[in-house]
Each structure stands twice: as C-alpha cells, then as structure tokens.
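Only one protein chain is missing from this complex, and each of the others stays in its spot.
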Amino acid sequence: MGKYLLRRLAINVILVVIASSLAYMLAATTMNPRAAYQGRQPPVPEAVIDKTLDAYNLNDKTPVLQRYATWATGVVTGDFGKTWNGASVNDELGRRMFVSLRLLILGTLLGFAIGVALGAYSAVKQYKFGDRLIGVGSFVLMAIPVFVLATLLAIATYNLNRGLGFTLIEYTGEYNPKLSGFDQFLNRLNHLILPTISLSIGGSGAAFYSRIQRNMMLDVLGQDFVRTAMAKGLRRRTALMKHALRTALIPSATYFAFSVGTVFTGAIFTEKIYNWHGMGAWLVDSINANDVNSVAAVTAFTAVCILFASLLSDLLVAALDPRVRVS
Amino acid sequence: MRSKVVLRRLFRNNQARYGFVALVALVLVAYVGPYIGKYDWTEKDFMAFLSAPSADHWWGTTSIGQDLYAVTLRGMQKSILIGLMVALISTGLAAIVGAFAGYFGGWVDRVLMWGVELLLVLPSFLLIAIISPRLKSGNWLWFVVLLAAFSWMITSRVVRSMTMSLREREYVQAALYMGIPRWKIIFRHIVPNMSSLLIIDATLNVSSAIIGEAALSFFGFGIQPPDVSLGTLIATGSDNATGYPWLFVFPAGLLVLLVLSVNLIGDGLRDALDPGSNS
C-alpha cells in the first residue's frame, strides 16, 4: 500500500509539473502584461516599464525560456512570483482559496445531502408521482446553466428587496466590512444564502446527485441481497435503508469526495456573479489582466486540487466498499 | 430490426417524445424563424435602442438597435451547430482512443491514458479562455475544435473499461481465433457493440457543448464579435438584466429549452437502448 501510494504520488507530481509548465508557457507567450503600462496617462517611459516588468519577471523582451527558468526556480522554493502589478501571488492565493472554501463548502454539502435523499426516495417510489416530480425538477434544473440560474436568483432578489423597500437578502459581495462581531457573522450568512442556493440545487448539486443516486438505487433494488434482507424478516423500509441505500451510496459518495476535494478551486460563475473574490473569479480576472504568473499559479493549484480530489475519492471508495480494499 | 425496436421504445417514452418534439420545434425556429421576422440580424434600427418587445420588434432591441428576435435566432443557429460538431468530434475521439487503449492494453493503453489524465488535470476553461480570443477572429471552427479537445476524456475512460470487458467476450475472442486483424475487430465487433453508450454520450455532449460554449462566451472567451451565439447574448443580457429583462430572458430561455430537450432525448435513449431498463 505504501509503495503504491508513493508511486501514485510521483506520477501526480509529474502531471502537475507538466500541467503548470504548459500553462506558464502558453500564458507567457500569448499574454501581454506590458499593455497595462503602455496605455497609461501620462505615458510611462519604456525603460521604466521594462524595469518594472523585469522586477516581476514579466518582461516579454526576456526570452521565454529564461523567464520560465526564473519562474520555475521560484516555484520550487514555494514562490509563485508577482502579479502584474507587483503583489505577491502567494498571498493572493492564500487569501482567495479560503474565500472559495467559505463560499462552497455549505452548498456542496447541502447539494449532496438533498440530492441523495431525493434520489433514494425517487428510486423507491419509481414511476409514482413523487418520482416524476423530482425527475422533472432535476431535469429542468440541470438544463439551467449556473450563470443563468445565478443571474435569475439575483434578479429575483433585487426585485424582492425593492418591493420590500429594504435589503432582506444580500446578493453581492462576501460581507459588509462595517459590521462587526455577531452582526457581521449574521451578515456573512446572509451573503451566503444566494450563492448556496444556486450551488446546491443546480446541475452540479442536488439535481445531479438525485439522478445518479436514483439510478444506483434502482440497480441495487433489483439485486438479490435486498430480497435476502427481506427474506430474513426485515421490513421493506428497513431493508431498503440498511442494505440498499448503504450499498448504492458508494458511487455518489465518490463524486462527492471529488467535489469536496476541489472546493478550493472555486466556482467561477457564482463568484463572478455574486462578486466574491475567490479562486474562480481570480481565474477570469487574471486572464483579463494578462497576469501570467497568476494564471500559472491557478493552473498549478487546480491540478494539485484535482489530483488530491481523485485520490480522496479513491480512498473513500476503499473505505466504503470492502470489495476494493486491499487486504 | 433492432433499430426499429429502439425507435419504438424511444417513442413510447414520454420524456423522449417531449424532448424530440421540443427539439424539432427549436431547430425549426432557429432556421425558419429568421425568414418570418421583419429584420435581418445585421440590420440596426437607429430609431429604437433598447426598446421593449413590441409589434415591430417582437423581442425588443439591443443597445445598438439590433432586432433581438433576429439576433437571438442567429445565435441559436450557431449554438446548435457548435453543439453538434463538438459532440461528434469528441465522441468519435473518445471512442477511438478508448477502444484502442482498452483493446491493446500494455504500453498503448498506458500512453493514451496518461494523455487523458494530463488533459483532465489541465484546467480546460483557462486554456480555452487564453487561446480562443487570440485565434483569428471569426474563425469559430477553431473554437469548436478546442471545445471538443477538452471534452472527450471521461467518455474515453468509460469506453476503455467497456472495451476491456468486451475484449473478453467470446465473440470477440472467436473473431481473433478466426484470424481477423485486431484493428478490424475493434471497428467490427467492439465499437458497434458500444453504440448505445456512444449514441447516448454524443447526445448528452451536444447539450454540454452548448452550455460550455455559452459559459465561455459569458466572459468573452468564446465566440468573438461580430459573430453571436446564445452565450454572447446572455452575457450582454445579464449585465442589464434588471433594467432590460428581455435581453436576458429570450436567449437564456431558449438555451435552457434547447439543453432540456436534448437531455430529455438523451435520457430517453438510455432507456430505449438499455435492454435492462423497464420503462
């Protein structure tokens, strides 16, 4: 087991190195951080721009391989370099990943819990009214892309607040910095309401989980061991909960583990639309700002998160399913 | 004979039937609709900027006076086209890579799967976002290729594991023992026997490609002006959604309907093609 994990770790490290190098090269060759300085009023002398860009290792006059070498040396020592305007990428990363975590964790959890419950219910009541209702609901929700859903929710809240004459539900930003203590905590929760709804019910939340959970559950329901459990004298309900659901939970749990593993990488649309300054928003902003080092850092970080997430979901399968455990 | 059975099952399936009807209607609207409308999508009405839906401009106008009806249908055409092409390319790629990796195993498998892993680890959103605005503008076909290049990996893994089990099937072994070359076995016995999976996958890929295009266009990383797609329209619409709701509602509504109808068909196909299902 130990040897296996080490090998896997080695492969993953190589993957991350290749992925982030690729991203760096791509960004460094196609993006133009100089643009941000050239357009300034009053104009900045070229020598000054060069000097600034050199300091940030962003000068397009330096050969790309040389910039890459500088960047890579930094990364090996744990320094992702500077943003286009000289801030530390590391600091930015450290701040933003926790913003994303605070934004996502609740929605991810809720989406999974609601989805599994609905899916299991749906399977047990196959073709009954409840099943159909859940089915139609999840289909519609899955067809609504998150940027449409989030915008719709924002519009609705805007109109609601206007109708009420005061702000019942916040729809932009993470918190109100003017408040403090418990008030601020409440305010933070209020700011979470909309993003959480849009994250938890949409195509990657409850709607998605309810579909896979229903399918898995239906597969399991037809199997002999549920019949055995009832032949032993368990009630149908108990047999379903204790034997069928427990077994059918394995696949959805692995998806869940995967999405928990990637909460730090953020949710691009939700963050942009509700104005949270997390990782997802950074991704878009850094591309728009021609911010080469940030782009490379986001890529490296995402790759690490994805690999970590898939390891996490593999471990969870092993924990839940004795059949794949190495004895 | 089998296709007849599948079709019959498909049309007995309510979901699929609604989905099919809706899709046909939407495609008709996209391609026939423009002939009915009064304006061409390139025309600008300088008398009406941001006017609300009216008898003249059925769905209102944009901030530069374009007729929203004409523009939205034009965008929908593009979205449908992109969806179809991406789905075709990515499913085809997935089938070939997966089948070869699964059937040959050994180093072929390792190399191909390593490539898959790498592509999965790369944040595709970011890469497409960097590349696509820098492509020669107007050449949306490159965008299709990019989108397809990043959406086949998961399916190819499924195809690979299915191939590995099909490889052990006796009829595949029988073909081998008859002296039929391996690449021929892949195309004659393995890929056709995964056709259900591939058809379903291609269908669902259509809808995810439509969403994917819209998502990228939402930030301006997708289709570049002057071309329009549902995504670019939604993007501009959502900025002013509170003040000028029609700008958002029409393209977004059509997008949702389009995706929904394709998904319904995909799900219906799954039921119809899977003999184990009992609907």
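Each chain gets a letter, A and B, in the order it is written, and its residues are counted from 1.
Quick note on the criterion: a residue touches a chain if its C-beta (ideal position, glycine included) is under 8 Å from a C-beta of that chain, and two chains touch if they have at least 3 such contacts.
Everything that follows uses one rule, which is that contacts and distances are computed from a predicted model.
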**Request:** Assign the chain not included in the display its UniProt protein name, restricting the answer to "Peptide/nickel transport system ATP-binding protein", "Tricarballylate dehydrogenase", "Tryptophan 2-monooxygenase" or "1,2-phenylacetyl-CoA epoxidase subunit A".
**Result:** "Peptide/nickel transport system ATP-binding protein"
**Message:** Which candidate, B:K38, B:R169 or B:R182, sits in contact with the chain we can't see?
**Reply:** B:R169
**Item:** Contact with the hidden chain (one of A:T247, A:T262 or A:T299)
**Value:** A:T247
**Message:** I'm checking contacts with the chain that's been left out. Which of B:G106, B:G179, B:P225 or B:G243 qualifies?
**Reply:** B:G179
**Complete:** Residues of subunit B touching the missing chain are 1-2, 169-171, 173-175, 177-180, 189, 192-193, 195
**Item:** Those residues of subunit A which, in the complete complex, touch the missing chain
**Value:** 1, 3-4, 223-225, 227-236, 243, 246-247, 250, 314, 317-318, 320-327
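By definition in this document, only the chains that are shown with their structure count from here on.
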**Complete:** Given the complex, residues on subunit A that touch subunit B span 15-16, 18-19, 22-23, 26-27, 30-31, 127, 139-140, 142-145, 147-148, 151-152, 154-155, 158-159, 265, 268-269, 272-273, 283-284, 287-288, 295, 298-299, 302-303, 306-307
**Request:** Going by the contact rule at the top, pick out the subunit B residues touching subunit A in the complex.
**Result:** 15, 117-118, 120-123, 125-127, 129-131, 134, 207, 211, 214-215, 218-219, 221, 234, 238, 241-242, 245, 248, 252, 255-257, 259-260, 263-264, 267, 279
